[in-house]
Structure formats: C-alpha cells, structure tokens
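Removed from the display is one protein chain of the complex; every other protein chain stays in position.
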Amino acid sequence: MASSLFPYLLLSLILISLGLVGVFIRRNLVIMLICIELILNGVTINLLAINRFVANGHALGQVIAIFIIALAAAETTIALALIFLTFKHYKEIDAEKLNELKG
Amino acid sequence: MNFPILSSILIIPTITVVLILFTKPEQKNTIRVISLIGTGITFLLSVFLMVSYDRSAGGVQFMESVSWIPSYGINYLMGVDGLSVPLVFLNALAIFTGVMVSWHIEERVKEFYALLIFLATGVFGVFMTLDLFFFAIFYEVAVLPMYLLIAIWGSGKNREYAAFKLTLVLFFGSAFVMGGILYLYKAAGLNTFSILELKKSAQFTTNMQSLLFLLFFIGFGSIIPSFPMHTWSPEGHACAPSAVSMLHAGVLMKLGGYGLLRIAIPLLPEGLRDWALVMMALSMCNIVYGAFTAIAQDDMKFMVGFSSVSHMGMVLFGISTMTLTGLNGAAFQMFAHGIVTALYFSSIGAMYNKTHTRMISDLGGIANIMPRAAFFFAVAGMAGLGLPGFAPFVAELMVFIAGVKKYPLFGIISVISVVVTAFYIIRCIQRVYFGKTNPKWEGLPDATNFDVVPLVMLVAALLIFGMFPSLVLDLLQLETRNLVAKLGVM
Amino acid sequence: MFSDAVFILFWLIIVVFAVLAVFWHKPIYNAFAMACSIFSIAGIYIFLGYEFIAALQVLVYVGAISVAIIFVIMLSPPVTVQPKKVNKYKVAIGVITSFAFFVVLFAVLYGKFKDARFVLGEAQGTIKQVGYLLATKMAVPFEIISFILLVAIMGAIVLAKKED
Amino acid sequence: MSQNILLTVLAVFAPFVSIFIIGILTRNHKMLSAFVAILAISLSTVITFYLYFSNMQGVKAETYYFTWLVTDYFSLKFGVLFDALSLGMMIVVCLVSLLVHIYSLGYMHGEKGLARFYAWLSLFSWAMLLFVISPTLLQAFFGWELVGAASFLLIGFWFHKPEAAAAAKKAFVMTRFGDFGFFVGLLILLVSFGNIDFGVLNQLGKSPAVNHSLLTACALLIFMGIMGKSAQFPLHAWLPDAMEGPTPVSALIHAATMVAAGIYLIARAFGFFSSSPFAMEFIAVVGIITSFVAATIALVQDDVKKVMAYSTISQLGLMVSVLGAGGYKAGVFHLFSHAFFKALLFLCAGSLIHHFNTNDMWEMAEKGGVRKMKITLTTLIIGSLALAGIFPMAGFFSKDAIIVAFEQNHKEAFAYLTMLISFMTAYYTFRMIFVLLSPEPAHHHENCHEEHGHSEHHGHDSPYNMTIPLIILAVFSVFFGFLDTPMLGGYFDKFLLNKHEVEHLHWGVMVKSTIVAVAGIAFAYIQFAGKTGRREGFVEKVGFIKNLLVNKYYIDDFYFLLVRGFVIPFATVLNWIDRKIINDTGVNGTGNIVIYSGRFVSRLMNGMLQRYLGTSFAILIFILFLWQII
Partner (left out) sequence: MIFSLLPEIFCFLMSLVFIIFSLKKQDINFERKAGLILSFINIVLVLLTINHQGLYFSEGYKIDLFSQSVKLLIAIGLFFVFFMADERSESAIKKSYPEFLFFLTSANLGMFMMASAVEFVTLFLSLELSSYSMFVLSGFLKNKKVSAEAGVKYIFIGAVASAISLYGYSLIFGYYVDSSLLSMKFNSITVTKDVMLYIGFIFFLSAFLFKLAVLPFAFWAPDVYQGSDTTVTTYIATVSKVAAVAVLLRIFIYFIPIFESMEKVMLVVAVMTMTLGNVLAVQQKDIKRLLAYSSIAQAGYMMVGIIMMNYKGAAATLFYVFSYLFMNYTVFLVADQIIKEKGDSSIEALRGLSQRSPLLALAMLLALLSLGGVPPFVGFTGKWFIFTSAIDKGYLGLVLIAFLNSVISVYYYLLVARQAYLFEPIDKEPVKTNLFVNLYSYAAIIFIIAAGFYPTLMLSWTEKAIKLLLM
C-alpha cells in the first residue's frame, strides 16, 4: 500500500478536491484560505510522489516542494493582511458580502 | 516616375486636415477657406486625371508602387483604371461641393471640416488603391468619421441612434469584407495582397469562389445597401447634415458596388454566377420595395434615402445580369446616382437651413419663397426619376435593357419602380414646393448666390454626363469589358 | 505490513482532518483541523523518504502559517453568526465541478498509475543534493522566493499598518 | 450630312440653346428672356418653312445618325429622320409654338416668372421637335419623356395654386404610368432586335422570323404609353385637370402638339402597329371609346377650357381610332388640322379668360361684353365651326376623311359612331358659343364699370400680340382643309404619301356629316340661344346621365380610390414592415441579442468571489472535456 504510487496520488486528489469544494462553498474568507492551503499541500504530495516514482535520484521535486511551501507562506501573509483589511471595512469576513463590485 | 498624381490626390486632403487641426477653432472662415482650397485643388486634380487618363490604352495607369510590408506581401500600390477614374472624380466633386454646402455650419467648424475631409480621403484611397490591405484600411476610414459627423452635426433626436446603427451595420459588413480579403489572400496562396497580381495568377476552386463571393456580397451588400441590411441608410441620411448625406449617399454607398466590381467579380467570377440569382432577388426587393416605401415617408430625407435604396438596387441588378450592358449600367448608375443624391441632399439642405424642418406635411409652397432651392430639388427629382437628358436615365436604361434580356419577368417588374419613383418624387414636389405657402415660412430668405454654386456644379455634371454619357461610359467600359471576359460568355 | 497500516492511518487522519478543516463551522476549529491534517502530511512525506521536506512542512505550515491563521482568527472579534441563506447555485456548481474534477483525474491517474510501485526507504534525493541544486541551478528561483517573501512582509506591513 | 438634316438639327436645337441662355444669362430680365425664346422659336419656324418650301414637291426621306453610346452588342444612337411626316409635324409644332410664344407676351403680361415661363416653353419646343425628328423608338422615348416633364413644369407654372400643383402631378404621374408600358415595350424591342429605326421597325411584321405575338405585346405596351400621353380612356383623366396651367400652354401642349405625340407615334410606327391586327383592333376600339366618353362629358362642362379639353380628348380618340382602323392619312390630316383649330380655340378661350378673369362660360356671359371682342369672337366662331365640321373649315375635311377612312376599312359602326360624336361635338361647341353670345343684362354692364375699375379695356379686345396669332391660326383653320381636296390636286396626299392619283370627293359623307353637324348646332340653338341666366340643355335634364357626366364617369374617383385606397396604404404597410420587422426586429434585433445576452451573461458577474471561482473551474473542466469533443 505504502509502496504503490496511486494512494499518494489519490490522497493528493482528495485533498485538492476537498480544498476546491471548500473554496467554492465556504463563505468565511479564512476558511477559504485554509482550503487553499489544503490544495497546495495536495499539490506538494502529488509532486513529491511523482518525483519519488519517476525520478528517485532527482532532488528537483523536493526543491520545488520547498518553493511551494515558501510561496504558501508568502501568500498566506498577504491574504491574511487583505482579509484583515476587509474585516476593518466590512466588520466581517464573509465572501458573499464582498459584492460591491459587480455587473 | 512622373508626378505622383494619385498620391497627391490622397495627400492634399490629408494635409488639409492637418492644417485644419492646427488652426484655432475660432477662425472659422480660415478653416472654411482652407478646406475649400484643399478640396478645390483635389477636384482640379481629379478633373486632370479624368482628362489625362489615356482612353485608348486603357488598363491601370498612373501606377505608383512602393514596397510597404514585405513580409505580408503588402505594397503601397496605387493605380486607376477606367472604373475608378470616374468615381475619383465623383468623390472630388462631392467633397468640393460638400465643403461649400456646409458653409453655414457654425458649430465646431474645425472638427467638422477635418472629419469631412478625412472621410473623403478614405474614399479616395479606396478608389485608387490596388492593394487589398490598403483597400481595407481606406474602406473603414471612409466609414469611421460618419458616426461623429452624424451624431454631432446631425439633426433630429434620433441622430445618435441613426449614427450608431449606420456605423455598426457598416462595420458589420466590413467584418465580412475583411474576412473575405484575408481568406482570399490565403486561398490564393501567393503571399500578395495586390489585386493585380491576384487577378493575373490566382486560381480558386468553384466552391471557394462561391464562399468568398458570399462573404464579399454580405460585406459590400451592407454598404450598397442590399435589401435586408438597408435600414441604416434612410435613417443615416435623414439625420446627417447635408454635406455628410451628400458624401454618404453620393459616394460612400458606391464603395460597395465598387468593391464588388473591383474585387469580387474579377477574382471570383464563378462566385457571381452562383449567387447571381440571390443577388437579383434581393435587388428586386431593393428596387421595387424601396420605391414603394419611399411613398410612405414624411421626412424628405427619408424619402430620398429610400429612393437611394431603390436606385442602388439597380446597381446590384445590373451586376446580377452578368452582361456587359448590365455591368455598364451598374457602374454608370453608381456614378450618376452619386451626383443625383448629392444634388438632392444639397437642395434639401438649402431649404432645411432656413426652415429647420423637412417634414413634407409641415411644408408647402416653398417654391414661392425659395425658388432656387425648389428649382434644384425639382431638377434632382427629375433626374432621379429617370428623365432622359440626365445621367441616371442612361444608367437605368442600360440596367433595364440587361435586366429584361437576362431575367425578362423580373426586369419588367423592376421597371414598375419608374412609375413609383415618379409618383413619390412628383408628390413630394407638389406637397413641399407647390401650393400655398404656410405663413410660418413666409419671409425666409432664398439660397444665396454662393449657396447655389455647388448646386449648379452638380446640375451641370448631371446634364453633361446625361447628354454625353460616353465621357464616362467609355472609361467604364474599359474595365467592364474585362469583367465580362472574366465572366465568360453567358 | 506495519508500514502499510501506519500509512493507512495517516492517510485516513489526513482525509478526516481535511474534511473537518473544510466543513467545520467554527473557524478556529477549522484552523486546528488544518494544522493536524498538514502535520500528518509530513508523515506521508517521510513515507516517501523526504524527511527534510517533512521537517520544513511542520516548521513552516504548522509553525508559521497555521499559527498566523489562528492568530488572525483570534484577533478578529467573534462575528455574530446570522442565519445564512445557502446559495444553492454556488454550492451546486462548486460540488459538481469539484466532483467532476475528482472523477476525471481519478480515472486518468488510476488508468495511468494503478500498477506503479516503488521501493520504500530508498529515497535518493538527499539534503545534500537539494542544497546543491539550490546553490546552482535553482539559485535564481531561490533569490526570487526570498524576494517574494520580502514583498509579502512589506505587503503585510503596508496593508495592516494603522493609519497615521 | 445633307443640308436638310443640318437645317433640321439647327431648328431643333435653337430652342435648346435658348433654354440655357435664359437659364444662365437673362433669367432676371423678363422681356429679354421672352425675346430670346421668341427669337429661337422664330428661327426654328423660319428654317422649317424654308425646308418646307425647298421640298415642296415631295420629300425624300433622309436619316442621319450619330452614336450616343455603345454598350454590348448594340449602339444607342441619336439621329434625325427627315421625311414628309416629320416635316409636316415640325411645321405644326413650330408654327403653333411660335404663335403661342407671341400670344403669351400678351397673355402672361406682368407675370413674375415670365423668364421661367419662356425657358420652359423653349424646353418644350426643343423636346417636342426632338421627338418629332427621332428616327428610333429610343429617341422618341427620350423626347417623349422630356415633353412630359415640360408639360409638368408648365401646368404647374402657377404652382402657388394648389389645383395647378395637383393637376401637374396628376398629369405627370398618369402619363408616366402609361410610359411604363412604353418603356417596357421599348426595352423588349431593344433587347429583341437592337436599337432599330422606324424604317426597320415598320418592316418587322413582314419578316416571318419574327415572333408575332411578341410584336403584338410590344405594340400594346407601346400603345399604353400613347394612351397616357394622348389621353386615351382610361388614362385621359389628367388632361382636363391640366387646364389649370396657363392657357397658351394648354393651347400648345394639351391641344396642338404634345397630346398629339401619341398619334404621331402611331403614324410614325404605322407599319409596326399594323403588323398586329389585334393591336390595331384594340387601338381602334380604345380610340372610339375615348372619343365617345369625352364627347359626352363635354356636353355638361361649364368651364370653357374644360369643354375644349374634352373635345380635344374626343378628337384625339377619333384620330387614334382611325389610325387603328388603318386610315393613316385621315389620322395625320386630322392631327394637323385639329392642331390649328384647337390651338385657335384655346387661344380664343385664353383671350376670353384674360379678359374676364374667369373660366366659367356662364359668368362670362353674365359679365357681358363678349360681342365687343370682335376679333376674338370671330376667330372663336371660326374655330368652333372647324371643330363642328362645317364647310369649308379644316375640320370639315379632316373629319370627313376620318369617316371615309372608316368606311373604306369596313368599319361602318365606327363611322356611325363618329357621326354621333360629331353631332355631340357640334352641340357642345355651339352650346358654348350660344351661352357666350347671351344677351347682356344692361344693369350689369354699368355695375361692371363701377365695380371692376381695373378692367380698363372692358369692351375692347385683347392686345395685338394676342389677336394676331388668333388671326393667323384662323386663317389656317379655314384654309388648311383644302389641301386634301381635288381643288389643290390632293396636295396633302402627294406631300405625305407621295401618291399622285387624286382622290375624288365623297359627297355622301360630306352631306351626312354636314347634316349631323348642323343638327347639333340647331339643338344647341334651341336650348341656349337668346336667353339669359343659367339653363340646362337636354342632357342635363336626365338626372342620372347628368350625374354620370358631371362626375366624369367616376373615373377620377376611381383613381383617387386607387391611390388613396391602395397605393398609399400599400406603401404605408411596406413602411411599417420595413420599420418594425426588418429594422426593429431584424437589424436592431441582432444588436439587441448582443445586449440581452450581455445582460444574461452578466449574472455571472454578480460580484460573488465564489461564483467567479466556481464558474472558472467549471469552464476549466469543460475545456478538459472539450478535448474529447473536438
């Protein structure tokens, strides 16, 4: 089980799908952010599993994984700052309340 | 290389536009004079062109060719042949008289003249270029300023709507033209946009010709305007200021016919053969339906607009016969109708400047107070209804001859328009100019001597080309013979 | 066998916590669930033999990101929960497209990798290699990511800073 | 180019030059313009007479062409056809035109638009002459249309009068309707045979290769044009209305020349028409119906000009009919003689109208003073006698020639109908004369003097420039008829047909027609002579006939209904279709599709972050599937 590739890929797929569902339907911006983190984790798992499977000796996958993690951190920072800003204006962090721009 | 007369015809109006743009808006008279001089020089050049075109040699003359975009096979290729020379002259006449006709405009003179002359420049370009890329450019340049010209200086509360419709329908048509040109380029596979090259060596399969012709027919048909796409034209005419209507109906509509004769027919003769019946059917609608609809109009310009629809239908009808006489008639009709409509609109404008209404039911007895305006409208009307001696008669005669020969039944049906045209024109003259003068209009001044100058020029042109049609027809025939040769013996 | 059992355990934990992280209705719990899920993912990395990434995962995600998120949740005063209308269209399209996505990729990946296996414990990409790569070929990306972090920090400061 | 041709061209184009001289140079000088126009038409007249006298003993037909334009397989050419018929017609046109030009100096004295009037007269003269000399049907059409336009302009000369404007419109549109047929016929001929001249056209029927039903169709179509122009039933309704124009114009255009153009055309293309028996029959029948209808309507008219207009229609019908019956010479002869005496009658009527300021014969009679207008009255009576067909006037001979022609062509019924018509003609003509000659109410005379101070020459005749043309025409009316008599050796036959044997006189017909005419005059005398006040003739006493005739057989109402009830509603419906269906639904609809689809799609853009995300992702998945589809 642990040595076959597919469960890893399935796990990543599940995480991504769950993340996507969350992003699409959860209204709380922070939870949406959490879901994006889940997606990114799913991606990392996928990448590393495939890397492990096709190119065992190659460190590229790992390096990219590191970058993804760093990116996630940066993204979270900015996203949180923006969410915070939104909170200041709207007094809540509901994605559905952000609809002043439309049409 | 000799004196580049064609480029001069193109550049002089352009310089005029630039000069106008650098004049202060307050100096209205300066602007007008600049426009008059610029267009006057152009007019003289076009007369010179008409005179110095070598009729015995025929073919494309005054060629100018500069490599422009080599990687796409685009050249700055200018040249005129028998088909374009009269139309260049027509355009020069229309813009020259148009400048004079719009002398009264006081509002935003600078922009008006700049746009008007810019428009004419585009038309010149279309008539003179032999490269499809430049054709496309000039084609839309000619359409483009129309929107502002109508929307700003037009009349009536619908003017914006009309301007929009006009612009959009014409752009709609030109979308097909552009697509057609590009596909033509691809299908020929010669990596050239030069019409001459394409004419010489392009080969198209029958299906391809049919498809391409359809594209061009839709495209050019919407500017001619062919039947279901004609609705922009009466409204556009009605709302536009006189000079714009003159250029518009006088010259702009001819771009469609010219495009068909210049691009579609010589390159795609089989296509014409495939679509001739459809074209004929639509042109029948134009001719008869346009004439009948004109009866019901209350706005004089609307009426003239529908009469244009009717008369431009004859261009299509002539083309659809695929005979020399028909093509001659179509080409001559373009020329003649240009002058007539210019006269129509300028004479209506001369009246409208004073009365500020064109509603037939509001007017009456105008001839008592404005005999000049009335006279010129009557002349235009007489010419328009195909009175012998005026240029349109020749064209209609040829179109009908060809029509009766090719499609006897439909030819005869289309002749009905002659009666209907007479009916609405005469009815209009009776109701607007004859009869008792409404006291509302009492005391309005007639057109001044200066106003009359352009009108006289147009009448003179009508008479000269009506009495001596060979002046133009010999030129046109140089080209239509080639077209018929392309079409084969039908 | 044992490793399989542990793997399945981790696997299940991750999925369960991921589900909780997505669907729980109290942001703070969601954050915690996410932290747990991500923590367990580090375990999966170890299965794959990427211990360094696992460590990084724990450090950055659990140690930094989750904390930051929780911090924000804690900072913001409790939002009065109004009875919320469920936007059916949104839910439907979200669920359907996600499910479609899942099905498509499941089919594709299953078709492609159902028999793919590798030997556990023989991961060869060592930290050394990673370090080498980062110093040579990946030097520019490394610089960029550092700059990105700088931008992120600056951004956070600028955006969150109080008006003077 | 022979001398004859050259002179003909000169004669034709003298008025043409005059149009432009007036239009460009002298349009602001009334008298100068008149002078120019008169000079031009006199030049034409002099040339024509010179041509006549130099070819007095038989004309050799000559033609000359120049190519106008060449298209495809035929060349459209213009030219001159110089033969007896055209020369004769030219004489008539030029002479009448010249006299009318001169007459108008008096009649239109003080008119504001005199320059315009003379320009139009010149235009008309040119166009008419162009028509007359045309060797091809196409050129004939050319002139044909131009005279129509000139007629329009001249009828509408007093355009400020709504009636005149309406009449001008009616005249133009109705003749144009006829021209539709002419044009189609012309086109078919052009297409089938090329631009052939009349010589070839007249021989067409003899060629076995030609499709005769096509010829019949063409002949009928061209006759439709003639029906319009020569006011044949049922397209005659414009001519009475055209009397709204100035009287000299009526004399020139609507009596002597233009309306005769149709007759001229039949004569010109006589061979062509006669190649189709059916067409000939049709022409004859239409002619006689027209003649009868018009004569009956004329019985009850009160307006002197209307009387004359209907009599013109009636006479034209006779000419058409006789031509249709095959009486070529009779038709042409009556055409010429009618031109003179009808022009004379109209000019007399003009003189009266000028004098009395009214068209109504009863009012004229009431105002009195007709008897004092010696010249006018004399010439009027001469003209009337000519019209009634009393020896020795021109009308006597020409009408007899018609009856004879009918008889010779075995159409006795037509001959009797012609008798009946000439009875009516005599009746209504002398009804007018007797009404005018009513005894003057004495009291009225003084009142007139006091009330109408402006009529200074009350009791005097019209000025000389008006009376001299009357006298000249009267002379022609009296003596023209003798041209066809053995007394002058059958000169007309010789001139026109180059026929040398002299036809003997038909005494029987002469007697019969004289009896009929005298009976007509007698009836009129019984009813109208020597009384005052309005009175009714024997026709008016029958109610329903009176109604029918006063309403002109309801033909005008029919046209009114046709235009108001059919053409205009039809146009309105088409306009509605154009605006609502083609424009609003078709063209704007296309545009609206864009706008409405934009509104529809903009629901996607409702500002919801998650909808954006969901839609994006849905499209992404769609793209994945798209790969399978495409």
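Labels A, B, C and D are assigned to the chains in the order they are written; within every chain, residues are numbered from 1.
In the analysis below, contacts are C-beta pairs under 8 Å (C-beta built on N, C-alpha and C of every residue); 3 or more make two chains touch, one makes a residue touch a chain.
Because the structure is predicted, anything quoted here is derived from the model rather than measured.
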Which displayed chains the unshown chain touches: A, B, C, D
Residues in subunit B touching the chain absent from view: 68-72, 111, 133, 136-141, 144, 147-148, 151-152, 160, 164, 167-168, 171-172, 174-176, 178-179, 182-183, 185-186, 211, 215
Contacts of subunit C with the absent chain, listed as residue ranges: 104-105, 108-109, 112, 136-141, 144-145, 147-148, 150-152, 154-155, 158-159, 163-164
Where the missing chain touches subunit A, by residue: 16, 19-20, 23, 29, 32-33, 36, 39-40, 42-43, 46-47, 50-51, 53-55, 58, 60-61, 63-64, 67-68, 71, 74-75, 78-79, 81-83, 85-86, 88-90, 95, 98, 100-103
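In this text, only the chains that are shown with their structure count from here on.
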Length of the line joining the C-alpha centres of subunit B and subunit D, rounded to whole Å: 37
For subunit A, residues that touch 2 or more chains besides their own: 20, 23-25, 27, 96
In subunit B, residues with contacts to at least two other chains: none
Residue ranges of subunit C touching subunit A (in the complex, touch as defined): 3-4, 6-8, 11, 14-15, 18-19, 21-23, 27, 30-31, 34, 37-38, 41, 44-45, 47-50, 52-53, 56-57, 60-61, 64-65, 68-69, 72-73, 75-76, 79, 84, 87, 90-91, 93-95, 97-99, 101-102, 105-106, 109-110, 113-120, 122-126, 129-130, 132-134, 138, 141, 145, 148-149, 151-153, 155-156, 159-160
Footprint of subunit A on subunit D - complex, ascending: 602, 605-610, 613-614, 617
Residues on subunit A engaged by subunit D in the complex (per definition of touch): 20, 23-25, 27, 32, 95-96, 98-103
